[in-house]
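A single protein chain has been omitted; all remaining protein chains appear in their positions.
Letters A and B mark the chains in the order given here, with residues in each chain numbered from 1 onward.
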Amino acid sequence: MSSGLFLVQALNGLQLGILLFLVAAGLTLVFGVMDFINLAHGVQYMLGAYLGAALAAATGSFWLGLLLALPAALLFGLLLEVLIFRHLYDRDHLSQVLATFGVILFLNQAVKAIWGAAPLQVPVPALLEGGVVLMPGLQYPLYRIAVLGAGIATALGLWFLVERTRLGMLVRAGATNAPMVSALGVDIRRLFMLVFAFGAMLAGFAGVLAGPIFSVEPGMGDHVLILAFVVIVIGGIGSIRGAFIAALIVGLTDTLGKSLMPDLMRLFLDPSAARQTGAALASMLVYIAMAAILAFRPRGLFPARSG
Amino acid sequence: MPRLRLDVALTLLVLAVLALAPFIGLGANHYLTMFARMMILAAAAVSLSFLVGGAGLASLGHAAAMGVGAYAVAILDAHRLTDITIVLPVALAAAALFSLLTGAIAIRTEGVNFIMITLAFGQMAFFTASSLAAYGGDDGYTLYDRTEIFGSRLMENRIFFHYLCLGFLIFCWGLCAMLLASRFGRVLRAARENPLRTQAVGFAPYPFRLLAYVTAGTLAGLAGVLFANATEFVAPAYMGWQRSGELIFMVILGGLGRLSGAILGAVVFVLLETWLPSLTAHWKMIFGPLLILAVLFMRGGLIGFLGARRG
Partner (left out) sequence: MAEALLSVQGLCKHYGGLAVTNDVSLDVKPGEIHALIGPNGAGKTTLIHQITGTVAPDAGSVVFADKDITRFSLPRRVHAGLARSFQITSIIAGFSVLENVALAAQAKSGSSFRFFRAAHGEAALNEAAREALAEVGLADRAAIIAGALSHGEKRALEIAIALATQPRLLLLDEPLAGAGPEETERLITLLRRLKSRYAILLVEHDMQAVFALADRISVLAEGRIIATGSTTEIRASAEVRAAYLGEEEMPC
């Protein structure tokens, strides 16, 4: 592979990593603060993509679509929290897995019923059309660069919010020791509702951003969800910093693996078999990485909880 | 204590209906197909219930072990090896080895991380299956033949297959119940409830848990062998996390902590899965909320629910 192509793939990997981080950030905080497994976090990403696509089509503007989709995703997250999730906090993990699995089944099908099973195409906004010349003869789409920039900006903002504000301090403390925070007189349920809604919005934001890059289709959240779980488990549950680093690791591993593995396999197999085997092996890479990391550090790279 | 045994009575009733099915007007092919699916999934769910409710190991990758068994059948079939004397040992060994390797790592972790790492191993198996281009890849693989029993094609006889599945289900139930009652099971149950106390009387839980994990995985692998024979088809989706989620659903719907609950859960699951699509193409929009309602309002599962109604 040429160095130019490698650069492109590395950028793609970073960009997948950033999207994963946006999804994983909410998930890891919800996980950390309330010890709650939310499988339905992935469908919130999907919903963001659909809302973005539908609202952009209705208003004729990607930007208006984005602007409207964010509060919509937030409200929907709140609705799920009030209707279902808050009744599950004191239940065991498997019950949580099961109920949120039910939410996935419903929403995947609902999306199919409303928008059909065929993927929706979301056009790249006019402002971000075209490409940037990375090196002579090598262009990279402007939109993808913008996604990278928006993701990094959001990550920085989130870092500031979590590390430098009082609210963030409470959230971090909640992730480490929830009983202590409620003993300090903070309404942990309110705090959690906030974190939850915010996390849902971040996932929705990632979905809207992903719209013009990937196809918007039912079930698109499932794969992202599992990858986001891998991210937070590798990063250490409840840790934003861990989620960020792990998201980049997973994004890069997945993307570079998918482009390199088939080439590598061609050394051993005929081209068509190499393509299929290579792609599948590449999909496995992140899980192998996760298993390897957990084998040596059962609590992830940056465990937030002590003791 | 007759109330406590209500679940067992109900399960025995279900088994009796299944045993009599061919004689009470339920012998039509579409019934037998549904029953086979029901019994095989029930057996896999019983092994999962043993793992989750007995040993406290909440695996979200149990379908992978089942899929390993199914793929053993498919891969041997592609090489025209279909006799049970080869298929069975290979499938057993493959499922046991897979469970041993993944369990050895997974059991080092706890709680949520255990759920997640078993999920990840399941996905690994899923992608491995997708990569097997020679055995259908993403599209799956259709068997040439069902497994032969010492050269005979007995498995193709629907009645024989029906009773084979029933026998296997009863075997799984009995075996898991026996294990849980044994010394081995007592240590597992103790370690589930209070690991520190269990260590403080002299037991290191790890080897006990690992053996439980391998046992459950091997039983699931056997269920996979039957499942491949029932559908005469194998696909990566057999290993996917949705299937693992469905197995968890059966275990919890029936009632965690009772092996018989898994059987009842599987029966209800397969009935719903068969009946709901006849109402609407979007049946999952009904099934999903049913699942949520079951979790929210039926703590203790069907068994808990029935017990509470009676009491």
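Rule of thumb we're sticking to: contacts are C-beta pairs under 8 Å (C-beta built on N, C-alpha and C of every residue); 3 or more make two chains touch, one makes a residue touch a chain.
All of these numbers come straight from a predicted model, not from anything done at the bench.
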Handout entry: Omitted chain - touching chains that are shown
Key = B
Handout entry: Given B:M155, B:V187, B:M285 or B:L302, the one touching the chain that is not displayed
Key = B:V187
Practice task
Out of B:A134, B:A204, B:L271 or B:L293, point to the residue that touches the absent chain in the complete complex.
Solution key: B:A204
Exercise for the section: Could you please point out the chain B residues that touch the chain left off the display? Expected result: 178-179, 181-187, 189-190, 193-194, 196-204, 208, 211
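The rule we apply is simple: only the chains that are shown with their structure count from here on.
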Exercise for the section: State the interface residues of chain B toward chain A in the complex, per the touch definition above. Expected result: 52, 58, 60, 102, 105, 108-113, 115-117, 119-121, 123-124, 127-128, 130-131, 133-134, 137, 241, 245, 248-249, 252, 256, 282-285, 287-292, 294-296
Handout entry: Complex contacts: residues of chain A adjacent to chain B
Key = 31, 35, 37, 84, 87-88, 91, 93-95, 97-99, 101-110, 112-113, 226, 229-230, 233, 237, 272-273, 276-277, 279-281, 283-284, 287-288, 290-291, 294-295, 298-300
